[in-house]
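With one protein chain held back, the other chains of the complex are shown just where they sit.
A and B are the chain letters, set down in written order, and residue numbers restart from 1 in every chain.
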Amino acid sequence: MYQSKLRIITNHLILILGSAFMIAPVWIALASSTHTREYLFQNGLQMWFGGHFLENYGAILFDPAATKGRVTALEMLFNSMVLGLGFAIGKVVISMMAAYAIVYFRFKLAVPLFWVIFATLLLPLEVRIVPSYEVVSSLGLLNTYTGLILPLIASATGTFFFRQFYRSVPDELLEAARLDGAGPLRFFVDILVPLSVTMIAAIFIIMFVVGWNQYLWPLLMTTDDQLYTIVIGIKQVYNSLYEGGQIPQFPKAFALTIMATIPPVLVVVIFQRMFIKGLVETEK
Amino acid sequence: MKRVQFGHSPVPYLFVAPQILIILIFFLWPAGQAVYQSFLLEDAFGLSSQFVWFRNFEDVLSSDSWAKSAVFTIVFSFIVAFLSIAISLFLAVRADEIIRGAKSYKTLLMWGYAIAPPVAGLLGSMLFNPLMGDLYILLNSMGFEFNHIQNGNDAAFVVILIAVWKQISVNFIFFLSGLQGIPKSVTEAATLDCKSAERRFWTITFPLLAPTTFFLMVINLTYAFFETFGIIDVSTKGSPGGTTATLVYKVYVDGFLGADMGSSAAQSVILMFMVSILTIFQFRFIERKVHY
Partner (left out) sequence: MATLSLRQTEKTYENGFKALHGINLEIADGELAVLVGPSGCGKSTLLRMIAGLETITGGEIMIGDTVVNKIAPADRDIAMVFQNYALYPHMTNYANMAYGLKNRGYSKAEIDARVREAAAILQLNDHLDRKPRQLSGGQRQRVAMGRAIVREPKVFLFDEPLSNLDAKLRVDMRLEIKNLQQRLGTTSVYVTHDQVEAMTLADRLIVMNGGVAEQVGSPIEIYEKPATLFVAGFIGSPSMNFLPGRVADDRSHAMFSDGTCLALDHDVEAGRDVIVGIRPEHFTLQQDGNGPLKAKVRMVESLGAETLVYLDFGIIGENVTLRLQGTHQFARDQELTLSTIANQLHLFDRETGKRI
């Protein structure tokens, strides 16, 4: 299609500005994380790298004192990984199965169960956060991975994604499989799961990022440092920035922020196509 | 549903069981708990409680702080939704026209999806840090006398800016794929019929994007309602004086920090009600779209 030179140039200009707007805060944090705290204190935030990259990142990764607690950033990263993976795997497995039951079977409780599942979409964890905390606490699950992950899985978004997808699978495939002698389990394992591979991958990626980025729930239910995820850890570090009358440890706080950002960003950028496909097609 | 389904079999019960079990324990029980608690009044030490019917609701709905928070939440949500939708639509339209380097721009604009709201909040509060924040210094050197620590409007500006920044990438992804879904022939026909690019956009492209825009409006409102919790908690903490506390943030503050369980539960129930309406709205819309 014909485009004027001017239009092409302004398009690029606008997109470059937009990209800069998105990147600038993270860039500044990254650059500033490689300076000493004294330098930052005197000269303000930095746009370019200093010489203390290894020092600052080494400290937060391996020295618990740098993260103001008893856990290092490395341990926090591990916890975040457990949360991200556990959340994604749990969500995918559970919702695949539930959606299969709802779409492919005629059974007595199908309708009431569907509505129970649907109801979870109405109420995000945020609005029932206080009683959820009490329930998990009375089950003795505070400060456990189980207590961290399961309540987050209780929302049925994944089930609806898969339901949508299954409904788009041609009916004839099930019919052909039945004529080929496949029962409910075999159809699921041999046909439906392999067919869903891209869908599973896309939802997995989205859920991993969502899980990794969880904030409110981990904040409430991990009172023990040992279970801090990196997102929670950052808050902890920022909260204690001004303690003790010393020069605030901004570089290390920025380093931690960058560490928290890299894994989900990498996942999203590397699996970009799959991720966008999953996001756009499932939400529609 | 499906034209053909499996008949009698224990399989569906087994398959749906894990989901239902988790929902029962971690959803229905707490939700019920919230409703129950919203009718109770606890004494100051949390030792005894009595059933007070709708008193908590009356207290909440008639309190100034709740009304203030409700107004802020609604204004905040609409501003955030509108701004982030407008900016990302603008970017997406330009990105859709680009031929060279389209992929790079797409990556540069969409990666922000992966940033956690509290991380966005931290990055924002860093830029507005009175000691060294570039934006803080910039705004004040321009003579704005900007002070988000004490001035409610300035604090709201910070929260909105961060919330919009965080949401641009999601909207951008949806708009770009929406634009790419418009058949080339339609755009070409439009260029033959209409010379002005701007007019073309408002008369052809925008109406075709209406379903996406509407969908994003709902998504963005939900986001501004709930997911901005992280942003607020690390940037302003609702300060000064609760001016930037959304309803969700207030539930947390009253329930966990203030330990006023009855009031917090009543607020939760009111929120549940509000968000249910929003979700049903969205769901009906999505379902309708699927049947196209």
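We take it that a contact is a pair of C-beta atoms (placed from the backbone, for glycine too) under 8 Å apart; a residue touches a chain by one contact, two chains touch by 3 or more.
These figures come from a predicted structure and were not determined experimentally.
S.K.: Of the residues listed, A:L195, A:I247 or A:I262, which one is in contact with the missing chain?
M.R.: A:L195
S.K.: Write the list of chain A residues that the hidden chain touches.
M.R.: 170, 172-173, 175-182, 186, 190-191, 194-195, 197
The rule is simple: only the chains that are shown with their structure count from here on.
S.K.: In angstrom, rounded to a whole number, how far apart do the mean CA points of chain A and chain B lie?
M.R.: Whole-Å distance between the two chain centres: 16.
S.K.: Where on chain B is chain A touching in the complex?
M.R.: 1-9, 11-13, 15-16, 18-20, 22-23, 25-31, 33-34, 37, 87, 90-91, 94-95, 97-98, 101, 105-120, 122-127, 131-134, 137, 165, 168-170, 173-174, 177, 187-188, 191, 197, 215, 219, 222, 226, 229-230, 233-234, 248, 251-252, 255-256, 261, 264-265, 268, 271-272, 275-276, 279-280, 283, 286, 289-290
S.K.: In the complex of these two chains, what residues of chain A are touching chain B?
M.R.: Contacts found on chain A: 1-3, 7, 10-12, 14-15, 18-19, 21-23, 25-26, 28-29, 40-41, 44-45, 93-95, 97-98, 100-107, 109-110, 113, 116-124, 126-136, 139, 150-151, 153-156, 159, 164, 167, 171, 174-175, 178, 183-185, 209, 212-216, 219-220, 231, 234-235, 238, 248, 250, 253-254, 257, 260-261, 264-265, 267-269, 272, 276, 279-280, 283-284.
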